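Take this structure first; my questions come after.
All protein chains but one are shown at their positions in the complex.
We just call them A and B in the order they show up, numbering each chain from 1.
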Amino acid sequence: MRQLTRPLGLTTLVLVSVTLLLAVFGPVLWSARADSIDIDAMRQGMSAAHPFGTDYLGRDVLARTLVATRLSVLLALLATVLGAALGILLGTLPVVLGRRIGGLVVAFINLTVAFPGLLLAIFFGVVFGVGADGAVLALAVALTPNFARLTYTRAVAVAEADFVSAARLLGVPRAVVITRHVVPNIAEPLVVNFASAIGSALLSFAALSYLGFGVQPPSYDWGRLLNEGLPRIYTDPASALLPGFAIVFAGITFVLAGELTARLLTAEPPGHRAAPRETAAPGEPEPGGEHGVLRVVNLRVRFPAANPVCGASFTLHRGEILGLVGESGSGKSVTGAAIAGLVPHPGQVEAERLEFDGEPLDPARLGDRLAMVFQDPMSSLNPALRVGRQLAEVAEVHRNADRRSAMARAVDRLRAVRIRDPERRAAQYPHEFSGGMRQRAMIGMGLMGEPRLIIADEPTTALDVTVQRDILGLLREVRDTQGTAVLFVSHDIAVVRELASRVLVMYAGRIVEELPASALDTAAHPYTRALVASSPDLRTDRSLPLATIEGRAPDATEELPGCPFAPRCSYADERCHTELPAPRDLAGHRVSCWHPIGALEVRA
Amino acid sequence: MSELTVDGLTVRFGAHTAVDGVSLAVPAGSVLGLAGESGSGKSTIARAIVGMAPISSGSVRYDGTPLRTPDRRIQLVFQDPAAALDPRRSIGSSIAEGVRAKRTARRARVRELLELVHIDPARANLNPREFSGGQLQRVCLARALAAEPEFLIADEITSALDVSVQGAVLNVVREIQRETGIGILFISHNLAVLRYLADTMAVLRAGKLVEQAETETLLGAPEHEYTKQLIDAVPGQE
Partner (left out) sequence: MNHWLVFAARRLFRFVVSLFVLAVATFAMVHAIPGDPVRVALGLKAPAALVTAKRHDLGLDLPLPQQFLDYLQRLCTGRLGSSLISGLPVRRLLSEQLPATAQLACYAFLLAVLLAVPLGMFVGVRTRNGRARGTEAGFVTVTGFFSVIPDFLLAVGLVFVFAVTLGWFPPAGLASPVAFVLPVLALAAAPGALLSRIVRVETRRVLDAPYLRTARAKRLPDRLLYLRHALPNLLTSTLTMSGLILGSLLAGTVLVENIFAIPGVGMQLVQSVLNKDYPVVQALAIVFGGAALLIHLVVDIAIAAADPRSTIRER
């Protein structure tokens, strides 16, 4: 309902009220004045008595325009109701009639949608006869295809939805499924379409009346008034412009009403606006003085409504594969994007230190020294460009290579990522590649330069296990042969364990633990422990229930004063809820927890 | 005893053969794990059993008689729980749809089912968007159980979930199976998940059945080359 108090909502409400009031009371108030013939005042211009002049019988144009509101709106409404009813009927036919006859109906609907509505209305006007009744029918028929198509496409989408199948499997009768699940889920777009269809019906009706096909004298709507006034546009422009203005006014009113209905129906429940999360605990020691490929100290990413990363620090060494694990919403992908300078507007990236190759990181000057590989290899390659082209342009832009040598390099790189027949493949489009091959091409694209770092964001999540193994092998090979460091972002702890030497565990925008991959089973942070225990592997004890983590992760809009994991943690005490733990080094682990598990603390 | 048997099942979509002569048997009270990669036809088998995919040849029998769908004794749980629940109806009413009982008894049964899947019954009146993915999947399990089925087909029910909630869903499936003795066809691409739940396992590749055996046997001493490849590819093995 908040939409109603916004400028759009208020304007629309006012306009709709004015239009409806005029439609209801206009004829009552001004009929007499509108119909009084004054032979002495025929075809007059603007005057005090007649602000917008008079028509050919000396009738007041203003009064006539106001009175015409009712008929204009009513006819438009009538045509829309009829058109919608016909359309909904026609649109449900294919669903009811079965495949063959239904297919014919669909083809017919698609054919008629191609015709402009106004032309349809004119030709149907021929059949139904000139006049208001004929025009209403003709316009209704012209509006039918749109409603039919909308009904049909929505009905098909909903009828194929899993929740409808589930209801059928439960033995719910077909009629009940339709009234209970299908109709309510179709109704919404139809209502929205209905509201805006009134607007276009009003405009079309005015056009028909203007052409002389619609309302006939002595009745009059706005289109008729325009028809009468237009020939005098040289002498008394006001009498032609006023009905025109009325038509535009009402048209805009109903279009806005349609827009408002759409927003009201699709409005999300009000989202809680975020108080910014606390940034990392102060006085945090800088991790290792060694000069790495990438050095990140207290990285934060802020959005107006959320802070997905609030204080991440780590170093990535040359030729190292570092795993970054977390669940959805933990901020792991945003961390990768922040390093590559790909955080979308209006996100703000801040860090105490962000160094790449020993110098402050400037995304604009990264060139081809940093490469990225994304999750979905299908959508990450441009579907409209040949694969070779997409690789070659990297060399053209960053190495000033000419077209030919760039393409030669692209073919060479495709060969390097073990794509067979690279010359032919380079000339193909991404959709001609298999999923695994696309991901190889993405990696090959990253190898067009001599990257110091590859950020791989869930690069195998969309792939089958056997393909995943190949891609992991390829990443390892790149690291071995070129000394490239890899930041491997994944939700899958088993994959990270296999590939990475060191692992960062991220939760609610913070790195809660940093540990060697081999030590995952003896993790110190309760969250890491639970994460490992809850994902079964081929050694899991089948006789015991799996470990679970109760509750849910805080989303990036929430602010918690203490440890973000405390509400779900069985070890949590008073302090955990109120005080944010700073990272501490414990026997090769670096953990942010007041109660790290195991004897680690004692040993440290 | 009631047994679900699939015999020589073939499903064609136009020129494409999605499932090619697959025969399976799931005895009452046991869990069959069906493994395979994308495009292997595992979901199509599930849909064909419940009548959502056209059977070109072969048969699906239950209790020895050909299955006529929809049959309330067999329920399917879908991969994406958010798509499997009507967004406009409360989860309670979605579950109640499957319960055949008078009004008060029905409400009590919905509470019972929600408790069974560890969802607070007080939240029965909320719409799906108020729940997390893992909770919704458990709601879907409760809805399937509302029909008091003898057989459950779970089609990749944990693939869309985060690891920390996947465990809870798997635990619920296991509890239900142990308590009610229901037969389950559990479909997943994840061998570790299948190993945890299944008594016997079948491996599918490009619509054809490759190997079928006791879980321990199949994973411990696979006979078929493809099964070996699949097992080798499972990440996180030292």
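Going forward, a contact is a pair of C-beta atoms (placed from the backbone, for glycine too) under 8 Å apart; a residue touches a chain by one contact, two chains touch by 3 or more.
From a predicted model like this one, the values you see are computed outputs, not experimental measurements.
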Displayed chains contacting the withheld chain: A
Residue touching the undisplayed chain, where the options are A:Ala68, A:Val215 or A:Ile247: A:Ile247
Residue in contact with the excluded chain [from A:Leu97, A:Val130, A:Val191 or A:Ala408]: A:Val130
Of A:Asn382, A:Ser405 or A:Thr481, the one touching the omitted chain in the full complex: A:Asn382
Omitted-chain contact residue, chosen from A:Ala41, A:Leu78, A:Val255 or A:Val334: A:Val255
Listed residues A:Trp30, A:Phe314 or A:Phe374, member touching the removed chain: A:Phe374
Residues of chain A (touch criterion as defined above) contacting the omitted chain: 108, 111, 114-119, 122-123, 125-127, 129-130, 199, 203, 206-207, 210-213, 226, 230, 233-234, 237, 240-241, 244, 247-248, 251-252, 255, 340, 342, 344-346, 363-364, 366-368, 371-372, 374, 376, 379-385, 393-394, 397-398, 429, 431, 442, 445
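Assume only the chains that are shown with their structure count from here on.
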Distance between chain centroids, defined by C-alpha means - chain A, chain B (Å): 31
Partner chain A, residues of chain B touching it in the complex: 37-38, 50, 52, 69-70, 72, 74-76, 78, 80, 83-89, 94, 97-98, 132, 140, 143-144, 146-147, 162-168, 170-171, 174-175, 189, 191-193, 195-196, 219, 229-237
Touching residues (chain side chain A, partner chain B) in the complex: 161-163, 165-172, 180-181, 184-185, 327-328, 464-466, 468-469, 472, 491-495, 497-499, 530-531, 533-538, 540, 542, 545-549, 552-553
